[in-house]
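My structure is below; once you've seen it, I'll send some questions.
Every protein chain of the complex appears in place save one, which is left out.
Showing subunit A:
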């Protein structure tokens, strides 16, 4: 019966996918036929669709056979179609020619100010729309199958995820920093809700809180940056800010602080060092949510913000260098931690942090290059900008692929620990092949998408190092990171998929009398692979993403090339350099061969270390780690995630404890002291005064007479003497 149900829902889903594909084809047909500008001018509808479906799911989700999934598919599908149409117009048809289209409506206005809302679409927004729309839609298709076991809770899931996608799309098309900030915060709220989807699990609840609070630290900086911008330039609209470069250049100091603060927001949102601690814990949510957060919505917002603020950042070289250094350092340390994690999702989480670091490195490098060129009057362009956004697109595809693939694996084996996996290759051929392609992409193996963008980034950084020494260090870091990335991704694939299907693992468990004696005993258990291939609704998105992960890199020189659409400043190569010369340049540069060697050696090492033998063991790696003191200590150090979380906890406990103690002291001795002091003083005074009430008539009489006498003395002697009068 369940099988029948399954088939029903699958054919239902297929019908839905084919319908939306047909709709998108029709819209594409119209878009080539003179309606080109219309899609850009109705960009406001893109975030509206998912938000409407969010409301619809809340109201009617329970009636739906897929518990709201149909509404989410419809809303996000429409957004995806519109986003693809805009991306087609802007990125392929080049309808904007490097300009932007803005539409505004007044939101509220006062005597001296007015705020408006509207859309701002340029190549950057179009690229993000493409990525967010497409990846979100595929993730939603995947979720309809992945979340099926959740029953009625799917309503909540689909409602929250619709809102999540909607506000992210709103963030992309917003026309001012203020509107963007509103969507930015909404993205934070939605991520909180979704990470804590299984809120009855304490670890999920605390991970959600952690994500919310840590990103909030960044958001405070972002808000400060926006306040500085508004108080300096009197506007937060992109068009008004960006179109006055002289005005920007005249306020370099304010701009430096504003951009630093804005980058602070990006550090929080995109999980850069030192605010990266929330992202690995965010794995507590459903895997589809992780895929969405990592590939399309949450963390890409930070990169988008920096790319959006590029016209501001190019005026402050300090910020540019700071961005590049943060990116480079984050890429390196996150990759080093990814090498020792055993939780498959945590490896991917650290790899996301690392790849985001790459993007920031590229963006910072490009901004510095632009500033440097303008300062010295030389001909240069922001290669890093193009490279960073190119990497953003490629990363979105292969990271969504890897996360959805790991979701399919977890769905199948019900564990996240890679030590308990292995031998899944035969059981899950499509998933393992798709994930293999994703691994090759992110590892930078030639001709896969990650190779092109990583190479571009490395070249941009190397290009800068001729003028500024620090970029030389960053280049070495990035190169090392590339090797580590190849290593840990190969490790992930080998531990998950290679080896025999069934195997025996030994593990230390607490013996029965552990409570008294503290003994541990070695217990061996056989892991039987009952892995099965995921249903079509899960493998179809994987296959689409796999083909994108393989081929998206070629957009660099297909047509007029990626760089002729997404660029900052002037496009130097648009006429002199045809697309094939880019290829020629890449293939003949020694840097390319260096990064290829580095990437391949990482893959080889990963293969040698973690290829499971016929017993299912990875014999070489534990022996290697334990045989040297340095490596074993390093392993412990990295496994504890650089003790960063522990340090934050300790630091937080210490500072908070001190503050709390100080407040406690103040409360007890100052506040309570005043209250209690007044009370005890009046009590003491009254206890003395009541003694006048002695019960002896003579005392009362003498007091009366004495009081009369005193009055007489005061009014008749003292007052006339002092010259007072009543």
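Following the convention adopted for this analysis, a residue touches a chain if its C-beta (ideal position, glycine included) is under 8 Å from a C-beta of that chain, and two chains touch if they have at least 3 such contacts; residues count from 1.
Quick note on the criterion: contacts and distances are computed from a predicted model.
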Chain left out of the displayed complex - its UniProt protein name, from "AsnC family transcriptional regulator", "NAD(P) transhydrogenase subunit beta", "NADH-quinone oxidoreductase subunit NuoK" or "Aminotransferase": "NADH-quinone oxidoreductase subunit NuoK"
Hidden partner chain, touching residue among A:151, A:377 or A:698: A:698
For subunit A, the residues touching the chain missing from this view: 690-691, 693-698, 701-702, 705
